[in-house]
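All protein chains but one are shown at their positions in the complex.
We just call them A and B in the order they show up, numbering each chain from 1.
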Amino acid sequence: MATTEHSTHQPAALSLYLLTFGMLMFLTLLTIFAGFQNFGMWSTPIALGIAAVKAALVVVIFMHGYSSSPLTWIIILASMFFLTIMLGLMLSDYMSRGWAM
Amino acid sequence: MATVGLESKTFEKFADVVGHDDDLNYLNHDHSVLSWLFTLDHKRIGLLYLVTITLMFLLGGALAGAIRLELLTPKGDFLTADTYNKAFTAHGIIMLFFFLIPSIPAVLGNFLVPLMIGAKDVAFPRLNLFSYYLYFAGSVIALTALLLGGVDTGWTFYTPFSSTYSNSYVIVMAVGLFVVGFSSILTGLNFIITVHRMRCPGLTWFRLPLFIWGIYATSVVQLLGTPVIAVTLGLLGVERTLGVGIFDPRLGGDPILFQHLFWFYSHPAVYIMILPSLGVTSEVIATFSRKNVFGYHIIAFSSIAIAVFGFIVWAHHMFTTGISPYAAMVFSLLTFSVAIPSGIKVFSWLATMYGGSISFGTPMIYAFGFLGLFTIGGMTGLFLSTLGTDIHLHDTYFIVAHFHYIMVGGAIMGYMAAIHYWWPKMTGRLYSEFWGKLSAGITFIGFNFTFFPQFILGYLGMPRRYYEYPDEFQVLNVFSTAGATILAVGYLMPLVYMPYSFFFGEKANSNPYGGSTLEWTNTTSPPSPHNFEKTPVVTEEPYHYHAKEAAVVSH
Partner (left out) sequence: MSAIKETVQDHGQHHHKDLAHHFDTLEQQHDANTLGMWAFLLTEVLFFGGLFAAYTIYRYKYSAMFEEASNHLDIKLGATNTVILILSSLTMALAVRCSQTGNSLWTGRWLLITIAFGLMFLGVKYFEWKHDYHIHLMPGKDWSGKDWWHWQYAKKAKDMEKEAHSKGSAEHSFPDRKDVLADNDPSLGVRGIQESQQARLFFLLYFCMTSLHALHMLVGFVLIGIIAYFAYQGAYSPDYYSPVENIGLYWHFVDIVWIFLFPLLYLLGAHMGH
């Protein structure tokens, strides 16, 4: 078979899910709190950073990323990679529009 | 060289192993219409696609004929300006979204991917049938848009013309493309999972046929790019129906953003069209040169490289739109990088042929045509990725000639090579080699007559998408139109001798060309409904002709 790795599909402990939920709630509060502070240009990176941690928790625990095959992780990283390319290269055009030649 | 004797001996040997073809196969095991319409068999779904996209190809070709006829004379005497706009829009949309993108992946990918990797079917057979019907529904919607009165925006749907000013059926067409886009996504998804999880024992990644690498890279592009065009067309629809400004500068939007989003898909879409043809060429050249492919690994990796580079070069379509000159420089440099893997492939094919025992079967003639035309198309691409020359050549017939060399000369030549190469496997019959070679030759000559003059026209400054032109361009336009009629003959011939062979052709043995991949060596022609008698086990790389023929000689 092409599939050599055998993931066991053992269900994770209930407490792990509850703990994750608790952390997600905490991070939601944190992001709201951070939203009301004035961090200037850092506001958005901070908000996105917290959101990324929350998303990572959901992917790793709720979506069983911790026991997923390397291929699954390649897919996850590819989605981030190509999204970054799209946003980054488009933004590079708009950000350099005003530069003098 | 006793090549001929050696070959026939080899073929007999292959035929012995697989057994003969009077048995039940996927074509004759059930004759009812419903067994075709609701089939979950990847081979039958491939044939359903073949019939449907051939019809779309004829329609798109007829529109091309109308365009060339209009351009025969400098004045607009055959079509009105408005009809002309609608004709080239319909030609572009049908040929790209309804013929080229599904051509090799949907027809031959469906037929071959499970056969080449020793699987019983694709990973998700129901999803496969569903994507065929999505394609069918999308085609019906698009044809409805054409029958209602057509679309006059060009296949690129540039805003704000498409969102605000055009009075044609943009929304209906966008819905059609949205639907057909999901067909493309689901097909790609199916192939990716199939290649990852359905390979037979022993078939490691570097034992995969190069066609599979090509299809795999294509599927990645389909999966990553197509959703972006879907959401972009969605936004276009929102702007058009609600009259709000997303892309219309009059309403505060940014039309260049539309082009960014559009080309983020539509440039990689070019690689959806060409990558499968590159894979086909590798197969055909190896088989007809009876030699191991030179640089197997680097050809495989270059497919992946083209797929990835395809996503970082899109703004070269926008050099003249007012994007930042710095971004333009970066995109220009990145665009050159695509030439590297493409060049590697061409040189590897040449090296494969070098010293090989080349036989000139019809597929090989088509593959030769592909090699020449793809190389010209690729080289002229470098003129266009150069910032300075692009300013001169942008939106002229030079562009039209360039992308037809890639898409018609490259992708369709590859498609024709593939259809001819695997026809005996699909139908169990042999077509006439004489008519096959003749059609390949006529296509090649007609193609060059049609499109080479357009390079010159473009360089002299004739803009694309105009239905009239100054008198001094007429000679070259007459050349081009005359060439188009030759090209049409070349394309129409297979429509006669291929169906003829399906009913009256000589029966093919399981491996008429001496191919070395699983679909030739381990199945009958045509294959049985479940592909393989027993699950194959692969113990070596593909294309090991040297070792095999040495073994036959000593035998």
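FYI, a contact is a pair of C-beta atoms (placed from the backbone, for glycine too) under 8 Å apart; a residue touches a chain by one contact, two chains touch by 3 or more.
Predicted model only: the values in this text are computed from it and were never measured.
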Thinking of the complex as a whole, which visible chains are touched by the chain that is not shown? A, B
Of the listed residues B:H29, B:K75 or B:R197, which contacts the missing chain in the full complex? B:R197
Can you say which of B:I67, B:L224 or B:A307 touches the chain missing from this structure? B:L224
From the list B:G109, B:G310, B:G446 or B:P536, which touches the chain that is not on show? B:P536
Interface with the unshown chain - residue positions in chain A: 1-3, 6, 9-12, 14, 17-18, 20-21, 24-25, 28, 31-32, 34-39, 43-44, 47-48, 50-51, 54-55, 58-59, 61-64, 69, 71-72, 75-76, 78-80, 82-83, 86-87, 90-91, 94-95
Could you please point out the chain B residues that touch the chain left off the display? 13-14, 17-18, 119-125, 127, 185, 189-190, 192-193, 196-198, 201, 223-228, 230-232, 234-235, 238, 242-246, 250-254, 257, 260-261, 264, 516-518, 521-522, 530, 533-540, 542, 544, 548, 551
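Quick note on the criterion: only the chains that are shown with their structure count from here on.
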Provide the C-alpha centroid distance between chain A and chain B, rounded to the nearest whole angstrom. 36
Footprint of chain A on chain B - complex, ascending: 196-199, 201, 203, 224, 228, 256-257, 260, 264, 311-312, 314-315, 323-327, 330-331
Report the residues of chain A in contact with chain B in the complex, numbered from low to high. 1-3, 71, 78, 82, 85-86, 89-90, 92-97, 99, 101
